[in-house]
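Next up is a structure, given as structure tokens.
One protein chain is absent from this view; the other protein chains keep their places.
Moving on to chain A:
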Amino acid sequence: MSLGSVRNPPPFLDSEDQEPEYDTGDLDSDDGEEIFTGTSNKPFVSTPPETDPSSDIFSEEGSYTVQKHTAPKTNGVQSDEELDLFAEATVELTLTAPNSRGRKEIIGPTEPLSTTVNTHGKLHVANTSNKPSEEVEEEESGDTFELNIAVTNPEKMGDGMNAYMTYKVSTQTTLPAFRSKTFSVRRRFSDFLGLYEKLSVKYNLMGCIIPPPPQKSVVGMTKVKVGKEDPSSAEFVEKRRAALERYLQRVVSHPALLQDSDVQEFLEREELPRAVNTQALSGSGFLKMINKASDAVNKMTIKMNESDNWFESKLQEVENEEQLLRRLHASVDSLVNHRKELCSNTAMFAKSVAMLGSSEENSALSRALSQLAEVEDKLEQLHQEQAFSDFFTLTELLADYLRLLGAVRGCFEQRMKAWQRWQEAQSTLQKKREAEAKLLWSNKPDKLQQAKEDITEWEAKVGQCERDFERISSTLRKEVHRFEKEKCRDFKHHIVKYLESLLRSQHRLVKCWEAFLPEAKAIV
């Protein structure tokens, strides 16, 4: 895979891939009438075969894979496939008997499902360019506005140690806040980090859970900078691209963040000022490290008087979950590694059997052995794809959620800090009141005025702190609910996706061996 390569369009022919999840979207929709926006031909946003190359990004049904940026004629082909897709989607549902009927009963009368583009930034499973990419399950949009994001086309700019990768961020939307319907900009990794910095400054105090960006990696980037076009650096770029895409999708799926001007600017503006305070070795980098250290100390010293047990138990849950997810992540990682090992061992075995077959004197056996070598070769490819699927579907999901849970914990900490501020304000107010009482006693009228002013000031502050604390508590509660819902959906989606990939590879395994069997039987 070369850097900057374009992905192939996903094969929409495999009907097992199409399990449109229109229902979950329906049930999620707040607007009840919107559930069956499906007369069979609800236009979905990306349809009209646009000649605008940027819309190539949004292929049929909002799957976030990139199309070839070639002539518009590919668009035409795609729209044919899109329509076929619908037909297939309908057929699929009626065939899977108990499930579909079950679904129908729950949902009520349905038409062929309009699987429109999803606003909630459905997570995308990335694959390397040379493998057929996997489908994204669709959800019917409940909201009236739509926004899709794709991050594609990594390109290396500059040379040597000053080189960096830029990624194309393409947006397609019907939101009125944006100037046009489809547009794209190029961004580099530090821009993403800068966005996160800005958002966390703004929203941390409000108790919103801000999705954290992918991590910096000096090793990975250095390899890319040095310019080695080997598969590991290509893999690194692909991993990063997919992670950035998921990051942006999570950001825009948050209703508050979507409205934020910084986010909109990030998506729209041609040139962003370089975000310098994201560099690890800068002054602000050190500042951040110091802040983190002091936070850690603070955490140990604050003992919060929790009035609401919900927060305490929730925090405990989050911490437990983080621990378990970490363990799961390690196990899945080891699975990926072992599968990669299996893949390379199978390749070596295949070569060895081919050599054996070539030196075999019995011609039928020789043919069978070369067939065996071919089968093992195919298996190797299978294992390779499965390893990628393992990785991108499961491992990255878990890594993302580990970071997200960290962000959730951070919000809880913010709430504790707000409480602490409130308490401090209260104690300062108390001190001021005592000072006033003392002054009353000692009868110094000029200072008294000052003291009274102080008290009013601090009373206001206390009120403000209390309101802040209440607000952060209630926002946090809502946010946690939203987070849990989304996590549920995410995990479920990915588990099913993973199972489907396992299913697919087993199917192919069966086919491989069934093709081999007659050859083996033909040995004489």
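In the analysis below, a residue touches a chain if its C-beta (ideal position, glycine included) is under 8 Å from a C-beta of that chain, and two chains touch if they have at least 3 such contacts; residues count from 1.
In this section, contacts and distances are computed from a predicted model.
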item: Protein that the absent chain corresponds to, by UniProt name, given "Sorting nexin", "GATOR complex protein NPRL3", "Alpha/beta hydrolase fold-3 domain-containing protein" or "Ribitol-5-phosphate transferase"; value: "Sorting nexin"
item: Option from A:Ala177, A:Val226, A:Met348 or A:Leu440 whose C-beta touches the chain left out; value: A:Met348
item: Candidate in contact with the missing chain, chosen from A:Val169, A:Val332 or A:Ala425; value: A:Val332
item: Absent-chain contact - pick from A:Asn320, A:Ser427 or A:Gln450; value: A:Asn320
item: Selected residue (touches chain absent from view) among A:Ala163, A:Leu272 or A:Leu365; value: A:Leu365
item: Interface residues of chain A (partner: the chain not displayed); value: 19, 23-24, 27-28, 96, 98-99, 102-103, 106, 317, 320-321, 324-325, 327-328, 331-332, 334-335, 338-339, 341-342, 345-346, 348-349, 352-353, 355-356, 359-362, 364-365, 368, 372, 484-485, 487-488, 491-492, 495-496, 499-500, 502-503, 506-507, 509-510, 513-514, 516-517, 520-521, 523-524
